[in-house]
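The complex is shown incomplete by one protein chain, all other protein chains being positioned as in the whole.
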Amino acid sequence: MAKIKVVHYINQFFAGIGGEEKADIAAELHKGEVIGPGMAFNTGFGEEAEIIATIVCGDSYFNENIDAVKAEILGWVRELAPDLFIAGPAFNAGRYGVACGTIAAAVKEELGIKSITGMYVENPGADMYKDKVYILETKDSAAGMRAAVKKMTAFALKYAKDEKIGASCEDGYMNQGVRVNFFEKERGSKRAVDMLIAKLAGKPFTTEYPMPDFDRVEPNPAVKDMAHATIALVTSGGIVPKGNPDHIESSSASKFGEYSIEGVTDLDESTFETAHGGYDPVYANLDADRVLPVDVLRDLEKEGVIGKLHEKYYATVGNGTAVASAKKYGAEIGKRLVADGVDAVILTST
Amino acid sequence: MVKELERAGLPVVHVCTVTPISLTVVANTIVPAIAIPHPLGNPALDKTEEKALRRKLVMKALSALQTEVDGQKVFED
Amino acid sequence: MRLELGKINITDIRFAKESKIEQGVLYIDPDYLKPVVLEDEKIRDVVFDIAKPGESVRITPVKDVIEPRVKVEGRGGVFPGWTSKVDTVGSGRTLALKGMAVVTAGKIVGFQEGIIDMTGTGAKYTPFSKTLNLCMVCEPVEGLKQHDYEAAVRKAGFRVAAKIGELARGLEADEICVYETCGIREGIEKYPDLPRVAYVSMLQTQGLLHDTYVYGVDAKQIIPTILSPTEIMDGAVVSGNCVSACDKNPTYIHQNNPVVEDLFAQHGKTLNFVCQIITNENVYLADKERSSNMTAKLCRMLDLDGVVVTQEGFGNPDTDLIMNCKKIEAEGVKTVIVTDEYAGRDGKSQSLADADAAADAVVTGGNANEVVVLPKLDKVIGTLDYVNRIAGASEDTLRPDGTLEVELQVITGATNEMGFGTLSAR
Partner (left out) sequence: MRYFILTNNPLAAKEFGETHDVRFINCGLRDVLIKARDLINDGAVLLNHPLYGSVKPNETPFRSLLLQQGIPQTGNMPAPADPDSVRLIGNAVSAFEKFIVKKEITDPKLLEDFQVVDLSLLRSAVESADR
């Protein structure tokens, strides 16, 4: 069998070029070269696989020129047509982790080439990309290089050879939010009793099924006097002024928009549209009130049912937007609304 | 998003079509909306009817904002 | 209460002219058992068959699995409320035939599920591929209603298991296990430093094909109560649940409750196993509230430190599970819950139909939607006629080459929520 062809991505530091002062170097393709941690990978691969090229890029350069550099690297990888792409490991280096996650996920999604990376669980790149690409869990510093390479090598070969990938806890990758069955060593009742003993003793234990994200917030008191209250509209349905002036992405939105509806009594085709990519946009484009009910609230304002409709509304796109980003937008929007003296919010989602 | 707005001190009513578990346990007040492409509308209706429907949903949302929510509600006979 | 459980290891089952147990071999004369089944006039006929581990045999649709036992000392008899009076059981000595089971099979309704494969992929998932199975397929009399048929087959299974158990009376046990719990005060005095732990067992109680019985009582009519964990070893809790093969608790698993066993293994060492609490899973929401309130109250009044809670079934019992967990935790009692998952064929859907942050310690029996392909086997005990209709199957289940493409949920005991198996998911 022919050797499995691997392309390896690393940053300027692991390429031996330099630290922070060299973080702005542009992406370089080193065909036929094995650099830095690539050596250890190659040794680990033995006769089964080999690195055919190494791509090096400065962390700042990558993160500041993300679209251009991504396109450039994807072009190289397409040309090289490897069986597998490996990025990192990045350990706890934040920008390096984000770069590894970004490029590994792009290779997998856009080129359909198997792709993995490795990093520490708290690296910001982990949360951003663990559901898009296999991220092997490593220690938080390069002192864990040997263990990381060993783990990644074993996984890489298994993956490249189309062997069945087990559950995350078996094969050492970060859980992708997909439930995978496997046989444990102990039966469930024994695991339950052991877990209870640990819980009773205040010792750490790991639940086998983490509940969906619970971040409980005490409900706020109800609105007492609706007739004098200022109500604001917020939507994750992506309603934006015609032309999408802020270029809010149709999915995985990187920002939210703040728009004025001062004097607007009805949203129509000529003035508003949706940026949301997760649903059929026709109905919302025809009449954005179907997502953001400005028309009705204006009527209610006039009739005195509510005090006032807040003159600004906020929009983002719920589709594929990372929990962390959504949280950030929510906090920022909340701050602005409170500062503007808003009493309550109607949030609409699709 | 809901949680962060609540955390900022604002009572929030969330109007949405699907009520994922993660939201339902925190969002105090949810009004299930009509269908995904148009949570507050129904293109099958004529303009006036559709607006009446939307008004009903918005009224419901306002009503929810005026209802105190306690931590745990119990089903009562 | 103190129960000695004598284990008689059965190494083979053979049909014979005379029924007896000799050197670990169970010899069965079908005519010894037939009258026991046919004493119920609702059953027209019964066919017995034997399935052994490793054989190319598929048993389907499975209704219940029961371990033959006999009570040789102490109050009452096995299966109180059915084959014995309702004396309180769980003390004295009971003999159990280990390594074998009575399997009731045959169609009751058109979507009756439950597959036990004795070999191949399916055998990995069902615990009953490892037992010698005496199978009984009952034919109802003409025009028998579903309810009556279910009851008739359910009860016939207990009678047959008890009758086989009788063959062990007077035999020497291969091994004796002693299970003993203390009274409340005795326990506190004896184990002042050990955490007080109980086991909360949720019983499926919803209606036809979804019921569980306690001492003969339909458990949907009970309010939560406490048992000595030894009572279930004598068959105090039996299954009338025919559907949800992967995560229902057949009578066998009640008799051999793994949580009870594993808590007893720690009893007096790391914890004080106080009792078993049984509660139900009714359809009516107010019943769910009441039962979970009562359960949490019992935990409080028993001064417990921790409980293991197990579930039965999927869907609406998720609500009971979460209510129990939440309310028990609110009483300051630590919980670990055991469940299984329906995360979709791709594993991406929400696993449970309910959730709460209090459920921070969960053991899972795996994703029941996972697809497996079962090989074509030489022999079928029961019928494959309905296999396309059952949960976890589809029109395309029975493939042209005779293999079956199914979700794990069709396999009896595959994702058991008492933690009987080792399957899990992440």
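Per-chain numbering from 1; labels A, B and C assigned in written order.
Just so we're on the same page, a residue touches a chain if its C-beta (ideal position, glycine included) is under 8 Å from a C-beta of that chain, and two chains touch if they have at least 3 such contacts.
Since this is a predicted model, take the numbers as computed values, not measurements.
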**OP:** Using the whole complex, pick out the displayed chains that touch the missing one.
**Re:** B, C
Original post:
Who touches the missing chain here, C:T60, C:N241 or C:N324?
Top reply: C:N241
**OP:** Among C:P35, C:G54, C:G110 or C:G170, choose the residue that contacts the chain missing from this document, as touch is defined above.
**Re:** C:G110
Original post:
Which residue, C:G313, C:G366 or C:G382, contacts the hidden chain when the whole complex is considered?
Top reply: C:G313
Original post:
Any idea which of C:K130, C:R169 or C:R345 touches the chain not displayed?
Top reply: C:R345
Original post:
Quick one: which of C:L209, C:I253 or C:I337 touches the chain that's been left out?
Top reply: C:L209
Subject >> chain C residues touching the omitted chain (full complex) >> reply: 109-111, 145-147, 204, 206-210, 220, 241, 243-244, 247-248, 281-288, 312-319, 342-345, 349-350, 353-354, 369, 389-392, 394-395, 409
Original post:
Taking the full complex into account, what residues of chain B touch the chain not shown?
Top reply: 18-21, 24-25, 28-32, 56, 59-60, 62-64, 66-67, 69, 73, 75, 77
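Just so we're on the same page, only the chains that are shown with their structure count from here on.
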Original post:
Taking each chain's centre as the mean of its CA atoms, how far is chain B from chain C in angstrom?
Top reply: 42
**OP:** Please report how many Å separate the Cα centroid of chain A from that of chain B, as a whole number.
**Re:** 27
Subject >> Multi-partner residues of chain C (at least 2 other chains) >> reply: 350, 352, 355-357
**OP:** At least two other chains touched by the same residue of chain A: list those residues.
**Re:** 212, 214, 216
Original post:
Inside the complex, what are the residues of chain A that reach chain B?
Top reply: 212-224, 226, 231-232, 234, 236-237, 279-284, 286-287, 289-293, 295-297, 299-300, 305-306, 316, 318, 326-327, 329-331, 333-335, 337-338, 342-350
Subject >> Residues on chain B engaged by chain A in the complex (per definition of touch) >> reply: 1-17, 20-22, 25-26, 28, 33, 36-41, 43, 50-51, 54-55, 57-59, 61-62, 65-71
Original post:
Mind pulling up the chain C residues that touch chain A in the complex?
Top reply: 124, 195, 197, 258-259, 261-263, 265-266, 270-271, 305-308, 310, 334-336, 338-339, 341, 343, 346-348, 350-352, 355-357, 359-367, 370, 408, 416-426
